[in-house]
Structure formats: structure tokens, C-alpha cells
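Step one of this worksheet: look at the structure below.
Removed: one protein chain of the complex. Kept in place: all other protein chains.
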Amino acid sequence: MSDDKANPAGANADAKREASRRDVLNEITWGALGIAGLGAAALTFQFFSPNVLFELPTTFRAGDPDRYPVNSVTLLQDQLIYIVRTASGFYAVSAVCTHLGCITQWKPEVNTITCPCHSSKFQPTGERLEGPAPLPLPHYAINFTADGELQVDKLQIIKADQVLKA
Amino acid sequence: MTTTTMGTSFHSALENLRTTGVWKSIFRSGPAVTNRARSLKVFDNLLLHWLPVKVRENSLGVRATYYLGSLLLFLFIIMAVTGVFLMFYYRPVAPNAYYDMKDLRFVVSNGVFVRNMHRIGAHLMVLLAFWHMVHVFYRGGYKPPREFNWVIGVMLLLLTLSLSYTGYLLPWDQLAFWATTVGSNMISAAPAIGNEVRFVALGGHTVGGNTLLRFYVFHVVILPLLAFLFIGAHLWRVRKDGGLTVGAKDHDGQD
Partner (left out) sequence: MMDKTKIQSGFSSGAKNEPRRIVFITPNASANVMDERGRKVMSYPHLLVREAIVFEVLITAMALVALIWDAPLERLANPLLTPNPAKAPWYFLGLQELLHVFPPFVAGFLIPTLVVVALIVIPYFKVNVEGTPLWSELTSRRFDVVFWVVVVALLIVLVAVDAWTIIFPTVLVVGLLLGLGLSKATTGPICVLRAKPLSWWIMTWFIATAFWLTVVGTFFRGPGWSWVWPWGTHAG
């Protein structure tokens, strides 16, 4: 840069002085190292994000619909959801308490889903009854497969009033 | 905006940053415009204060030391960092160890790069350690008052070889397994205690699961800690013995 303000000899501590050639080169160097560092940080982040998880698949089959009697709430233990069958149809509700993540229990004698940790209570539809839980239990997308089995997708959250017609 | 004005405003922003109290509380020696400030940049720095504030000019050239010592120190750091990265995906259990190596190569993002760096660094470190030793010998850098630093250096060479040897087993492939077996049979050649030492080193009569685990602990914890301590002693002694004084004729005529 043929900048007549450049001061190649620049060596005093006045904070408002113009950039000397040395300063420019230094800043370019630090900038280049910074870019390299950012690149390294990005690669590191990628390295640490696992590409393969040893967790259960999020889309799974829940079996023959006739396994679930009408007006029943069935806990699928490994997937941590309840398959609820009412007179009108099926829905799938999360079994994980929305307060701090404990696993809830279905209490048929009082017709509630209760959480053992802080006594949050939910209706079988997932609505909150009492306790510190801030949100109702989410509903997951539930469908029939081509051969008539139930299938749940835990990555899709649907509205609580949707019911899969039996 | 022209590049000049952009550059100038960037520079001004930087200058303003350097006048802030926060910056000054971190970088306390100020700009390196006096010899005193330049001294403080070394003297007051946690990572650098073992260096002398001034060095002899004739030790700065590439041909003086080939920077072999510096290269070894930097390699040690690189090996530690890449090694820790690898530890996130490696389990020292047979046969998972082998499959984890495959995962690192094919599944983990940039895993193959980290493993390659670690392997190249290992070979390079052994090579440079030998080269450094030979070069110090030919330069006479072991003569009084530097005798014991030479001995510490030999210890560091043995530590480097041990680190390389214990690390060689960890991939748990055919090369690793049999190279370790051959090496451990050389240990048993020692008289009287050879077999006992081999039994304890391997954690059994042959290379197996026990061997893998204890080689892992040696490789990842014990040997790096020892190396760190010995490197500290080695560098400390370089300072205490008068620093690098290469390039001038020695008193016995060798240079």
C-alpha cells in the first residue's frame, strides 16, 4: 500500500499512531494464525461429534395393534413411551417427565402417570395435573405400516389432540 | 472503503483494544519497544520463563543445533494432544481396541488425520531423539559442566523408546501383537530376573488382555508424566549449565 501515512520506523507507544509496516505484517500474521486456529477448532468440533451412536433407533415398530386392549396404557420400557389406546384410537406419549427427566410410572388405580422424583402427575393424555413439571408430556407421531403394525417416530412431535384411528 | 482505510480502522481498533484495562491486566509487559519490555515478555511468562532473556547469537542459526531439541519438545506436545484426541474413541480392551482403530479411520470425522499425525510423530520423535543425541555428542555438549544433563538425555531417549514400544501394541493388529511378542522375548533374555520382569510387564505369560491394559496405562499416564518431569529437568539444566554455546570453537579444537 503506497500510503504516505505509513511509518516504517514506527517504534513508540502512542496508541493513536498510524499502522507501521511492522504492525501490518504482525496483524496479518496473527490473522492468518487465527484463521488456522478457527479451522483447527472446527475440525476438533467435528472430530468430537460422534457420527455413530449406539442408541436405539428413533423410528421403531410397536407391534400388532391388537396387542393393546381398548382403554389401556402400555409402557414400552426400552423406548420409554406409553402406547395409549382409547375408544377412538391410538396415541404415543413420552414416558420421560418434563421436569428433570426421570422415568414416570403408570398408576391405573388412580388413572394417572406419576413421576417418582418430585411427584409430578399427568393424565394419560399427557396433560399436567399437579407437581413441578413445566410442560405436558409430548405426543409422538404414530402411524400404521404397510403390513398393519404400529410405528412410532420419536423425532416428530405432534399435537396432543391427534389420535390414530383404530 | 478502500483497503487502506479498512486496514487503518482495523489497526486503530486493535490499538484501542490494547489500551483497555482488560488487555493491560492480561498482557502486563506492554509493547515490546524497550529491552526491558522484551525481557519481561520472557521473564514474566508462565510458559517461557525457563528461557533466558538473552541468547547467544551464534546459537540461533539452523546449522547450530538444527533446532532438534525444540523439535522434540514440540513433538512431545503434538503427541500429547493427538493422543488425548484418540483417547476419546479408543478402548484398551481386546478386541474392541482393533475395531476402535477402524472406527477412528472410517467413522470418526478427521479421525484418520489425527491417527496419522500421532503415528508420524511417533516415528519422527524416535528418529530425532537419536539424531539429537548424536549431534550433541559430535558438538561436545556433554562435556563439563553438562555431564549429568547428557545422562538425563539418555533417560529421555529410553523414555521415548518405551513410549513408542507401549504405543505400538495399542492398535491390537497382527503387527502390534507380534512386534510386542518379539520385543518381550528380548526382555526375558536378561539373566535371573528376565522371566519375572517379562511376567510383570506382560501381566501374564503371553501378550494378552492384561498386557494391553497395562501398556495403555504406561503409555498414557506413567511414561508421559515421567517424560514431562525429565524434560523439565533437562531444560532447567540447559539453563543452569550456561545455555547453548554452539558455533564457537571448543577448548579441544572440535566445533
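General remarks:
In order of appearance the chains are A and B, and numbering begins at 1 in each one.
Note that a residue touches a chain if its C-beta (ideal position, glycine included) is under 8 Å from a C-beta of that chain, and two chains touch if they have at least 3 such contacts.
Quick caveat: nothing in here was measured; it's all calculated off a predicted structure.
For the chain that does not appear, the touching partners among the shown chains are B. Of the listed residues B:Ile120, B:Val200 or B:Leu225, the one in contact with the hidden chain in the full complex is B:Ile120.
Screening B:Met6, B:Val55, B:Met87 or B:Val200 for touch with the missing chain picks out B:Val55.
The missing chain, though absent from the display, is touched by one residue of B:Phe10, B:Tyr98, B:Phe199 or B:Phe230; that residue is B:Tyr98.
Seen from subunit B, the chain kept out of the figure touches residues 32, 35, 38-39, 41-42, 48, 51-60, 67, 70-71, 74-75, 78, 94-95, 98, 101-102, 105, 112-113, 115-121, 123-124, 126, 130, 133-134, 137-138, 142-148, 150-151, 154, 158, 161, 164-165, 168, 171-179, 181-183, 185-191, 194, 206-208, 240-243, 245, 247-248, 252-254.
Here, only the chains that are shown with their structure count from here on.
Inter-chain spacing, taken between the CA centroids of subunit A and subunit B, is 41 Å.
By the touch criterion given at the top, residues 3-4, 7-8, 10-12, 14-16, 18-19, 30-31, 33, 85, 88, 103, 107-111, 113-114 of subunit B touch subunit A in their complex.
Listed in rising order, the residues of subunit A touching subunit B in the complex are 1, 3, 5, 11-13, 15-19, 23-24, 27, 43-44, 46-52.
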